[in-house]
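Left out: one protein chain. Kept in place: all the others.
Labels run A, B and C following the written order; every chain starts at residue 1.
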Amino acid sequence: MAKILFHQYGKTQVRLTQVVRNGEEHRLAELTVKILFEGDFEEAYSNADNSKVLPTDTMKNMVYVLAGQKPIASPEQFAQDLAAHFLGSVSHLQRVKVDCLQAPWAHIGDHGSAFVQSGSERRLAASSATREDHTITAGIRGLEILKTGESAFSGYLKDEYTTLPETRDRLFGTVLDASWTYRNAALDFNAAHASIRKSLLETFASHQSESVQHSLYDMGTAALKTHDTVSEIHLVMPNKHRILFDLKRFGLENPNQVFISTDEPSGYIEAKLSADT
Amino acid sequence: MAKILFHQYGKTQVRLTQVVRNGEEHRLAELTVKILFEGDFEEAYSNADNSKVLPTDTMKNMVYVLAGQKPIASPEQFAQDLAAHFLGSVSHLQRVKVDCLQAPWAHIGDHGSAFVQSGSERRLAASSATREDHTITAGIRGLEILKTGESAFSGYLKDEYTTLPETRDRLFGTVLDASWTYRNAALDFNAAHASIRKSLLETFASHQSESVQHSLYDMGTAALKTHDTVSEIHLVMPNKHRILFDLKRFGLENPNQVFISTDEPSGYIEAKLSADT
Amino acid sequence: MAKILFHQYGKTQVRLTQVVRNGEEHRLAELTVKILFEGDFEEAYSNADNSKVLPTDTMKNMVYVLAGQKPIASPEQFAQDLAAHFLGSVSHLQRVKVDCLQAPWAHIGDHGSAFVQSGSERRLAASSATREDHTITAGIRGLEILKTGESAFSGYLKDEYTTLPETRDRLFGTVLDASWTYRNAALDFNAAHASIRKSLLETFASHQSESVQHSLYDMGTAALKTHDTVSEIHLVMPNKHRILFDLKRFGLENPNQVFISTDEPSGYIEAKLSADT
Partner (left out) sequence: MAKILFHQYGKTQVRLTQVVRNGEEHRLAELTVKILFEGDFEEAYSNADNSKVLPTDTMKNMVYVLAGQKPIASPEQFAQDLAAHFLGSVSHLQRVKVDCLQAPWAHIGDHGSAFVQSGSERRLAASSATREDHTITAGIRGLEILKTGESAFSGYLKDEYTTLPETRDRLFGTVLDASWTYRNAALDFNAAHASIRKSLLETFASHQSESVQHSLYDMGTAALKTHDTVSEIHLVMPNKHRILFDLKRFGLENPNQVFISTDEPSGYIEAKLSADT
């Protein structure tokens, strides 16, 4: 017999489309939901006893049931409501984690019932709850951004295997993943998300970047400083290298204009920052 | 010895980033380029004779060399210029096909040198050229759109295996691939692309759809009617089904509000339309 | 009004698992099926008249109904049976195309009811049928192969933009897509597929390759020569470059031992060969 150090189970990739119809003006929410349970479920593993196991199919049903009961005001609220439901209905559940990824749909022109996907990023909203505490996390997944100016990388450590040339003018492209934790649940989640996203983008754009680390830190600091409601922010910024193409071989100059776009290998920079210094 | 019925070779996934710097205001073009050669290359296959084979690595070099020589005015122009170069330099080349897919980058706010990817769709521009003729194709790849109203599917053929219920109000989501052929090369490709894209979107949005086929046809017809420069348009519209979730089991109504988003199985509708009736 | 030059519709990504139970010994077939209809369906496009449109949902149902009626002897037979059904039931259908991709499942050890996926490749089987004629195509999708010896590329055409060094010893890796057409339907499709696959692999392995084109041609020729039942073969072989890493900078030799694996850019070589010279 082995000892169980950690276990969780649930349902992933539950895909929901909700339409709220106010006459000709429709609102559209499309979410992909993940639900994970932690608690007193060990007997299912070690003793083939399923009596405490709520089927993951039932978790899936609840996503649609909840969406049928009321409009989704925000994915954060929806995640909280799902978490609260399961804590209320499964007594031996200790912690439930609900993650929602929302696709960005925008109206086509002024057509009330036609939509176009307005980006490749996804909005993240997550709830991690026990009967005693409750954490609400929001964020961004897959936001592709790129700077063509005000980005340098120099003065770094060199050893005998370092061949990278220093540069005061490079391209800096990344696919941002950001998550932040709210201090409490009494806020306008949609407005907060839009404002924090804007703060991250504006800082990235206006930054005199000395490294990915440097931009990451200043982006996170700016978001924390202007949003009291956020206690922590976690940023992951891969460095999607644009490599200067050697045109000298062909008698041409390349004053930082022509680059090879690459996905791999990729730099990887990650940090979690706290407002409380 | 086998007979060669068809052959082509080339380079795919050549990824280019070009920055054009007008002081603080930068222009960014990111393309993924494919180049294919048809011509007198049979001896490489059947006789291990490479003397007429231009390496695909050289094709790749040319993408960057051309980008180093001048700003990319439009992906259509860039594709044409690449095609013209190869027809000029490789005498036994009979047909060259160049495909460009452009990622949508938009300035972040009014920052001249910072960009955000503004959608998941790609702009297609392709040139297929011989020394006698030349076809320019433009298009859209991967444009996600969805209608929550004015979409029906009824009155269709039924056999003993048909279980689909008729509906006068369904969700209709697709990921549009569109390609169209220009009658000549003397036009503003960027303006034409924007205008045709808008025509497709507007028709999709305002359409009283009786089927995917019906919307597809009216979208293509609208684009052709309002753009004399286009001779043909080819539309592919998979039906990304949203399936009504059965809430009655739980004592709830579902008046077309809560759906399961699905990717597979998927309907598939395709047609090529001509302006010349 | 626009003229319809071409149109087709159908269902894609229909995913089927069929289990055939002979006591403790089970047989498992997992297919992804695509069905496309061509025929008298124009009124749906141009006149919003669905009366001749069999729903794609019904096509999907038929995949499972047919799988419920008898064991799948081969994906080629299954594709033919599906095609025959639709030609029999929809009078205005002119051509039906059925593509099946089969995942490779093998028994785990000698366990009759447990399976492991034994490769990333897929087996292709396709039927394209009208009431007059019928073409059966078989093939392979995504077979990853690599040669570390007996592969050269030299003697090729050079222009002023050619920088690729000639080599008599390079790595040659590809992801093979192959399709071939059978002359008739009276054969053991499973045995034929295994034999042709083996012929392609053996020729690739033993070949003194002067180029991708050269290997492709000899692979196709070998398959045609040893299989009278095959009339044509179509091979697509991207060149997944392994680039020699420059170790001289660090005082080390690299006698063709250490390479960067790359996916992009990628060479692309394609040809269709006929047995009838």
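Here is the rule we go by: a contact is a pair of C-beta atoms (placed from the backbone, for glycine too) under 8 Å apart; a residue touches a chain by one contact, two chains touch by 3 or more.
The model shown is predicted, which means the values in this text are computed figures rather than measured ones.
Remark: the absent chain touches shown chains A, B, C in the intact complex.
Considering the full assembly, A:11 is the residue among A:11, A:111 or A:147 that touches the omitted chain. Interface note for the absent chain: among C:17, C:91, C:154 or C:167, the touching residue is C:17. Mapped onto chain C, the footprint of the missing chain covers residues 15-21, 24, 26, 28, 30, 32, 61, 64-65, 67-69, 105, 108-109, 111-120, 143-150, 171, 201-202, 204-206, 242, 245, 247, 250, 252-254, 256-262.
Interface with the hidden chain, as seen from chain A, comprises residues 1-15, 34, 36, 41, 44-46, 48-58, 60-62, 65, 89-90, 153-159, 161-164, 210-214, 216-217, 220-221, 224-225, 232-233, 238-239, 263-277.
As for the chain not pictured, it touches chain B at residues 160-161, 163, 249-250, 263-264.
What we mean here is this: only the chains that are shown with their structure count from here on.
Relative to the centroid of every protein C-alpha atom shown, the closest chain centre, again from C-alpha atoms, is found for B. Pairwise, the chains sharing the most contacting C-beta pairs are B-C. Set against the C-alpha centre of chain A, every other chain centre is closer than that of C. The distance from the centre of chain B to the centre of chain C, with each centre set as the mean of the Cα atoms, comes to 24 Å.
Note on chain placement: the centre of chain A and the centre of chain C lie 37 Å apart, centres being C-alpha means. Multi-chain contact residues of chain C, defined as those touching 2 or more other chains: 161, 163, 263-264.
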